[in-house]
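Scroll down for the structure; my scribbles are underneath it.
Every protein chain but one is kept in place in this view of the complex.
Think of it as A, B and C in the order they're written, each chain with its own count starting at 1.
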Amino acid sequence: MQSLSIQLPQVPDIASLDAYDADLLRDLYRRMVLIRQFELKVNDLFLQGIMPGTIHLSLGQEASVVGACLALEADDVITLTHRGHGQALAKGVSAAALMAELFGKETGCCRGRGGSLHVGDMAVGALPAIAIVGASSPIAAGMAFAFKRQATGQVALNFFGEGAANKGDWHEALNLAAVWKLPVIFLCENNLYGVSTHITEVMAIEFVAERASAYGMPGSTIYGNDPIIVYEAVKTAVERARAGGGPTLIECLTYRRGGHKRDDPGTYRPQEEMEAWFKTDPLPAFRARLLADARISLCEIEALEASVATTIDAAVNFALDSDAPAIESALEHIYAD
Amino acid sequence: MQSLSIQLPQVPDIASLDAYDADLLRDLYRRMVLIRQFELKVNDLFLQGIMPGTIHLSLGQEASVVGACLALEADDVITLTHRGHGQALAKGVSAAALMAELFGKETGCCRGRGGSLHVGDMAVGALPAIAIVGASSPIAAGMAFAFKRQATGQVALNFFGEGAANKGDWHEALNLAAVWKLPVIFLCENNLYGVSTHITEVMAIEFVAERASAYGMPGSTIYGNDPIIVYEAVKTAVERARAGGGPTLIECLTYRRGGHKRDDPGTYRPQEEMEAWFKTDPLPAFRARLLADARISLCEIEALEASVATTIDAAVNFALDSDAPAIESALEHIYAD
Amino acid sequence: MLTDNAAPAQSARCELTVVQALREALREEMRRDELVFVLGEDIRIGGSFLFTLGLVEEFGLERVLNTPISEAGFVGLAIGAAIQGLRPIIDFQYGDFIFTAFDQIIQQCAKLRYMSGGQISIPLVFQLPTGASGRGAQHANSVESVFYGIPGLKIVTPATPYDAKGLFKSAVRDNNPVLFCVHKHLYGSKGRKLAESSISRGHVPADEYLIPLGKADIKKPGSDITLVANGLMLHLSLNVAEALEGEGLSVEVVDPRCLAPFDTQLVIDSVVKTSRLVIVEEGSEQGGWGAQLAADIAGQAIGYLDAPILRVATPNTPIPFSPVLENAVIPDEARIRKTILELMEM
Partner (left out) sequence: MLTDNAAPAQSARCELTVVQALREALREEMRRDELVFVLGEDIRIGGSFLFTLGLVEEFGLERVLNTPISEAGFVGLAIGAAIQGLRPIIDFQYGDFIFTAFDQIIQQCAKLRYMSGGQISIPLVFQLPTGASGRGAQHANSVESVFYGIPGLKIVTPATPYDAKGLFKSAVRDNNPVLFCVHKHLYGSKGRKLAESSISRGHVPADEYLIPLGKADIKKPGSDITLVANGLMLHLSLNVAEALEGEGLSVEVVDPRCLAPFDTQLVIDSVVKTSRLVIVEEGSEQGGWGAQLAADIAGQAIGYLDAPILRVATPNTPIPFSPVLENAVIPDEARIRKTILELMEM
C-alpha cells in the first residue's frame, strides 16, 4: 500500500476489477448511487423547509460505508452513527422506510420515534443508530459477544468517526473486544473533522489505527474513497473474526462533501484541502472504473442510476403520503412486556 | 535496561549509589520506613477492631511512591488513589494528621470528612484522594493545565493502578495531556492485580506503558521496587514536563504484600508468584544497599527506624486523643462562600 | 478463598440472609435459562458482597465473567448482548461506580427500545449495592435516587430475604433493564455489618415463587399513621413501629419494594385509612422518590390528609466519613420516632 497522509488525499494505485464478480461491482455502485441520491434529495427537502429535525449528511463517504457493508453477510449486524443514512442504506434499510423515518411517520423504520439520528432496522441487521459519540462501540462489542457465545458465526461492525476515538467508551470497548477476542470490526470513517475540529488538533498521533496496538489488535489505515479497497480490508477482518481471531480496527480516510450538518457551511476547512479531496469523490471515480470494465456498459450504468432515481422519488412520495403516528401511541414501547 | 516481564519479577542490575546525595538516600529510606510502619500499625489497629471504615494498604509498593514523590518539588502536586496512605506520606502529609483522618477525627488531614479513601493535604501538594478508579487522571491533567497556563513551572503527578488503564477517563486524560502538552506524569503502580484480577485477564498487551504511543507520548516500564530507578525515571519526566515537553507515562512493576483490602487474604495469587515477588521487598533490599554505602552506618539506620517508630506511636496517640468532629459541623463545606 | 454459606441444603433450610437468597435466585435462574449469565469485577471469587460466590464452579467461566475495570464498556457490552438475545446480569462491586457508565444506561439502555419503535428489548439486571456504609462520600450514594426519574428503567429495592429472592427472579425474567438496588447493610455477607430487625434474616420457601415488580407490601398493618420506607430504612422503621405499638400507637408500615413502577395506589389506600403520612428514605432529601410520592399524594389524595406530609431523609450533603457524622446525617430510629410523634401532634 502507498503511504497515506492525514493532510491531503493520497489515491492509491488502482487494482484491476477483473477479479471481482460483476454483480458485486454493480451492487457496490448501486448502493453508492442510492446513498448519493438519497442524501441530495434529503438536502433539498431540508432547504425547502419540508423536512423536520436536524440532518447529518454522508455525501462523500459512500465508498467506505458501502464497501464495508457489502463485505458482511445479511445477518451480520452494524451499528450506526449520527451520520447514519448512508450506513443504513448500505446495509439494506429500505429507502422508503428511511425517508418516512426522517419525516417522523408511522411507516418509518423506527415508526417515526427515532428520526434522522436514530435510523436502523433490525430486520436487515442495522441497529437503530446511537447518536452519542463513542457509545455504540461497547454495544457492538456486546452484540459480537452474543454471537460468539451462541456460536452463530455472525460478526458485528461498528461504524464511528475519528472524533469518537477520543471517547472513553471507545477505549473500553476496544480493550474488551481484544481481551475476549470478540468477532467485531471497528470501522472508522475518518473524514478528518469532528464538526469543525481537525483531527490534528485532538490527537497527537497521525492515525486512529495507530491505537490498535494499545489493545493488542490489528489495525490499518486505508484509502476510504474506493469501495474495493474498503471491501477487501473488511473482508479480511470479517474472516479473521469468524475464525475466532478477534477484532480488527480499520480506518478509512474519507471526506464529507458538505458541512457537519445542515446549518454548517463547512467553511472552516482550507480551500486547498477541500479541492484536493473533492477531486477524489468516490462516485465518479468508481463509475469511471466500472466503465473501463468490459462487463459493464454505460447504458447499464445509466439505467441503474435512473432506477435509483425512481426509488428515491417513490420513497419521498411514500413518506409524504404516510400518516404521522397516532397521538395515542406516544407512550407505546417505553417498556417491553 | 534489562527486559522485564509481567510474570515474575526481574530485578535489574543495581547501580552504585555513589552518585546520589546521602541526604536524598536517607530521605528515600526514611519515607519508605514511615510508610511501612504506618501501614503495619494501621493493619494492627484494624485487626483490633479500633479503626473504622475500610483500608487498602500499600505495603510492598513503598519504593514506587517514594521514588516518585522525591523526584518532585514541594510545590508540585500529586493525585492519590484508594491505596493512598503511602502516596500521602511520600509527598509529606503528616503521619499524625493522616492517622487522625483514618479515625475520622476533626484533626485529620480532611477534618475526618474523607477517611482512608480520600486522604490528602493541599498544603503539601497532595490532592485528597479520589477513590473512583481512573477518575483522577483528568483532574491531574487539569492541575497541570493550570500550571502551564499560569507558567508556574509546577508539575502534577497522577498515581494510578494498572487496573485504571482500562477506564475511559484515563484514556481521555492521556489524550488531552498529550495534545495540549501538559506538565503531568502518569505514574502507574502496576502491582499485577486489580482486586483479584490479574492484568493478563484484562489486557491483551503485556504492559500498560505500551499504550503511551497511542497518545503520542513517551512511555516506559520500569522495575518499581527500587526507589532509585523510580526516582530517575520520574526525574527525567519532570524535567521534560517543566521544559514544555509534555506528559510521560511511567509504569512501575511492583507487588502488594497483602490482599486488596483488609478482608481479602489475597489467596487468588499463585504461590510461586508471591514468593518471587516477596523476595524483592523494597525495604530490606534498599536497606542493604544503604548499608553497603560507606556514608551511612547501621547505627544511623537503626536510629532512623526508631525515630519513625516514635513518630507512628505519636500519630496513633494524637489520633486517639483527638475529638471527633462536632455533629453541628456536619453540614459545613458543602458549598464554598 | 472467601467462604460463605453458598447454597443451604433444601432439607435443613435455616434462615437466609439477603445475599444467600439472592444467590439462590441467581443460581435457579441460571439453571433454568442458558441465556442468563453474569459479569462484573472479581465475581469469580464472589464479587464485593459475595453475590456470585461459588457460581463459577457450577456454571463455568463462560457464564461467570470477570471484567476489566471498564464499567461503561461492560454495561454497553451487556446492552449489546441483551439486544442479541442473551440475558446479562451485571454485578457492581458498589452501585456507586455505575455513574461511570451513566450515559450507557440513561441514553442507550433506557431509550433504545423506544427510539427504535419497539424493535428491540433489553433484558438486563444490574445488581447494585447502595447506600452508606462507613466508607466516605464516594461509596455512599443512594443510587436509586439518581435513576429514579428515568423512564424506561425499573428499580427494585428489596429489604428482606424473601422479597429479594422473589423480586430478583422476576427481574431476571423481565424484558426490561432493572436496577436491583440492595442496601450494603442488608446483604449479610460474611464480614459485613447486617442491619438488625426481625426480618433481616428470614425464612425463604424452598419451592419456587416470584414476586411481581411494582407491587408494594404492607410490612406491618396499622391504623393511626402510614409510614412508607424502603431498604435499610424499612428495618429501622419497623423497629420504631414495633416499639410504638407497645405505646399504643398503630403505625402502618408500607414497603414500596419497587420504586419504578411505584405502587402509589397502595399508599393512597393506606392514607385514606390513616390520614397521616411519613416517608422515610436514606437518600438525600432533595429529589428522591420520597418527594415524588409526597407530590403524588398532594396531587391525588390531599383531601384525605389531616396533617402535612413529613419526610425523613438525609439532608442535602455528601456523606461524611467520620462515623459520628455519618450517623448524624443518615436517618436513624430516633429521628423516625420523633417525626412520627410530631406528626401525630399536628
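One rule holds in what follows: contacts are C-beta pairs under 8 Å (C-beta built on N, C-alpha and C of every residue); 3 or more make two chains touch, one makes a residue touch a chain.
Only a predicted model underlies this, so the values are computations on that prediction, with no experimental measurement involved.
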Visible chains in contact with the missing one: A, B, C
Contact residue for the chain not shown (choose from C:52, C:93, C:138 or C:270): C:138
Residue, one of A:202, A:285, A:304 or A:336, that touches the chain absent here: A:202
Candidate in contact with the missing chain, chosen from C:92, C:114 or C:162: C:114
Residue among B:17, B:33, B:99 or B:141 that touches the chain left out of view: B:141
Chain not shown, touching residues in chain C: 96, 99-100, 102-103, 106-107, 110-111, 114-115, 136-138, 141, 145-146, 148-152, 260, 283-284, 286-292, 294-300, 302-303, 305, 307-311, 316-318, 320-321
Chain A residues that touch the omitted chain in the full complex: 52-54, 104-105, 108, 110, 112-118, 130-135, 163-164, 166-169, 194-197, 201-203, 263, 267-268, 324-325, 327, 329-331, 334
Chain B, residues in touch with the chain not shown (by the definition above): 77, 108-114, 118, 120-122, 127-128, 130, 132, 135, 137-147, 149-150, 156, 168-169, 171-173, 175-176, 179, 332-337
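Here, only the chains that are shown with their structure count from here on.
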Centre distance in Å when chain A and chain B are each reduced to the mean of their C-alpha atoms: 46
Inter-centroid spacing, chain C versus chain A (mean Cα positions, whole Å): 42
Chain B and chain C, separation of their C-alpha mean positions in angstrom: 36
Residue list for chain B, restricted to those that touch at least two other chains: 166-169, 201-203
Contacts with two or more other chains, residues of chain C listed in rising order: 67-68, 70-73
